[in-house]
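Here the structure comes first, spelled out in structure tokens, and everything after it is commentary.
Missing here is one protein chain; the remaining ones are kept as they sit in the complex.
Chain naming follows the written order as A, B and C, and within any one chain the residues start at number 1.
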Amino acid sequence: MSTQAIEIILVVSIAAIIPAVILLLSGFLGKKTNDLIKLSSYESGLDKVIGTAKERFSIKFYLIAILFILFDVETIFMFPWAVNFKTLGLNGFIEMIVFIVILLAGFVYVIKKGALKWD
Amino acid sequence: MQDIKKESITIAKIKRFFPESILEVNLADNDDCIIIKKEANVEVLSFLKTDADLLFDGLMDVTCVDYLKHPIKRKERFEVVYQLYSYSKRHKIRIKCPVSVKDTTIKSVSHLWKSANWGERETYDMYGITFVGHENLKRLLTHHEFIGHPLRKDYPTKKRQELSANDSLFDQMDVLLKKKGLK
Amino acid sequence: MGLESFLGDSIITTSLDEIVKWGRKNSLWPMPFGTACCAIEYMSTVSSVFDVSRFGAELVRFSPRQADLLIVAGTITYKQAPILKRIYAQMPEPKWVISMGACASSGGFYDNYCTVQGIDQLVPVDAYIAGCPPRPEAVIDAIIKIQEMIDGQGTELTHDRSKRAKIYIGDDSEMMKKAEA
Partner (left out) sequence: MAHTPIKPQELEKEFYKDLHTDLLFLNLGPSHPASHGTLRTFCALDGETIKASVLEIGYLHRGFEKTIEKKTYNQVIPYTDRLNYVSSIMNNVGFSKAVEKMLGIQITDRCIFIRVILSELMRVADHLVCIGANLVDIGALTNFWYLYNQRETIYTILEKLTGARLTNSFTRIGGLYRDLYPGFEGDIKFALKEIEKAIMDVTKLIKKNKIFLERTQDVCAVSKEDAISFGFTGPCLRASGVEYDIRKAHPYYYYDQFDFDIPVGQVGDTYDRMFVRFEEMYQSISLIRQYMKKLPGGPINTDDKRAAMPDKSNTYNNIEGLINHFKLVFEGVEVPAGEIYDSTEVANGELGFYIVSDGSGTPYKVKVRPPCFYIFSAFSDMIEGRMIADAVATLGSLNIIAGELDR
């Protein structure tokens, strides 16, 4: 096990343990009162909630979400390139520009199609 | 006195067009008031709103007075009060309509001014005057399980009434959605 | 005290209760149930001149789920009473209630058909603040009183508090039946 692997495992495990401890600890210490009113949903202090959260809403929300994920992943791919920008040199730069241009074409298509038009 | 002459246009016009429905006129400095029969309230008020010289386009306030314990005896117990103002002509008038306790109804003017909608709902809530033709005459300030009309002089000040659960407002929303065709 | 001498002076030991009390005391997240003039005075308490964040009570939460200090600021009418009861019921334990101002504490000078004469008829109150509206220093003084209360009570005290709260909320047996129906 090279020292690097141990370090990574150490960081990941600590990062997992600390939030778990914090969340579970408050579960043990606090006293839970689970009567019916407490568990009912919070509707600005009113009691009658009409309908459930699983109502059907317009598809444009889904479109916006998917497009966001798509271009977000694109930026994630740029990070490794940006980190060792010098070592990759010119051809690395050109490859990334090609990658960006392809996605830009996709973006222009989305705008022309009007997927971002809201109302 | 320029002020009095301008006011008299409103009163002169009403006297000319509705002589039979005027019960009383009392002039005050920039605060005139005409008492008319309650049956004629919609005609007089729509006349006041549409007439070219008067143009009372703002209904400032709708309220009611309960004269049960007032030293000066009046024929009817209640009196519905409309306070009008003209934004363009810059003059104001107060129209009062006596309403008897036996038949506390009066025609609604919420089709003339939109501010009458809530003004009349509050007057119904506080005094029990039913405005015939009002599309949503419900209590406005007190809660929906309140019995009686608190601002009447015979309602004891400290008679408290609890509320078990809030109004879901779904009946009003139903009517609104049907009107909009979304239901 | 063998343990502490062994560990040297850079480590101190304390009981779990003390840590929990220290944590709760210095991070009271208030839920301002502001209805009237006291809410404006509460805004002064929160803003930078009187600055309640010196006492850890500055992060104002508007949902009962994330709050542990309910500050009822303003007059509570009978139309607002069920809402106040529900908001109090929906707050997780441990929770404290400050009744800010004369109207919340006793109905103030509105002794009439529609004002609740004091919110202790609705929810158990821990600290009352007099004044109409009370000065921001009085609100901070009430928060300090609540902190002293937290110091005084053990963490297990929250058990009987929830029983006491049940008298106010009313037993929800008929609610249960309605839910099953």
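As a convention for this text, a residue touches a chain if its C-beta (ideal position, glycine included) is under 8 Å from a C-beta of that chain, and two chains touch if they have at least 3 such contacts.
These figures come from a predicted structure and were not determined experimentally.
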Note: the excluded chain touches shown chains A, B, C
Which is it among B:Ile11, B:Val25, B:Ala40 or B:Val81 that touches the chain not included here?
B:Val81
Among A:Ile50, A:Ala65 or A:Val98, which one is in touch with the chain left out?
A:Ile50
Given B:Lys38, B:Arg77 or B:Arg94, the correct residue touching the omitted chain is B:Arg94
In terms of residues, what is the contact footprint of the unshown chain on subunit C?
33-37, 39-41, 43-44, 47-49, 62, 74-75, 77, 79-80, 83, 87, 103, 109-115, 132-133, 135
State which residues belonging to subunit B touch the missing partner chain.
28, 30-31, 33, 57-61, 63, 65-66, 69-72, 81, 83, 87, 90, 92, 94, 113-115, 117-119, 126, 139-143, 150-151, 155, 157, 167, 169-170, 172-173, 176-177, 180, 182
Go through subunit A and note every residue touching the omitted chain.
43-46, 50-51, 55-61, 119
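Throughout what follows, only the chains that are shown with their structure count from here on.
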Look at the interfaces A-C and B-C and say which one is made up of more C-beta pairs in contact.
A-C
Here the gap between subunit A and subunit B, centre to centre from mean Cα coordinates and rounded to Å, is 57
Taking each chain's centre as its mean C-alpha position, how far apart are subunit A and subunit C in Å?
35
Centre to centre, by mean C-alpha position, how many angstrom separate subunit B and subunit C?
44
Going by residue number, subunit A touches two or more other chains at 46-47
Residues of subunit B that touch two or more other chains sit at 165-166
Going by the contact rule at the top, pick out the subunit B residues touching subunit C in the complex.
142-143, 150, 155-166
With touch defined as at the start, can you tell me which subunit B residues reach subunit A in the complex?
165-166, 168, 170
In the complex formed with subunit A, which residues of subunit C make contact?
16, 20, 63-65, 82-84, 86-87, 89-90, 92-94, 155, 158-159, 161-162, 165-166, 169, 172, 175-176, 179
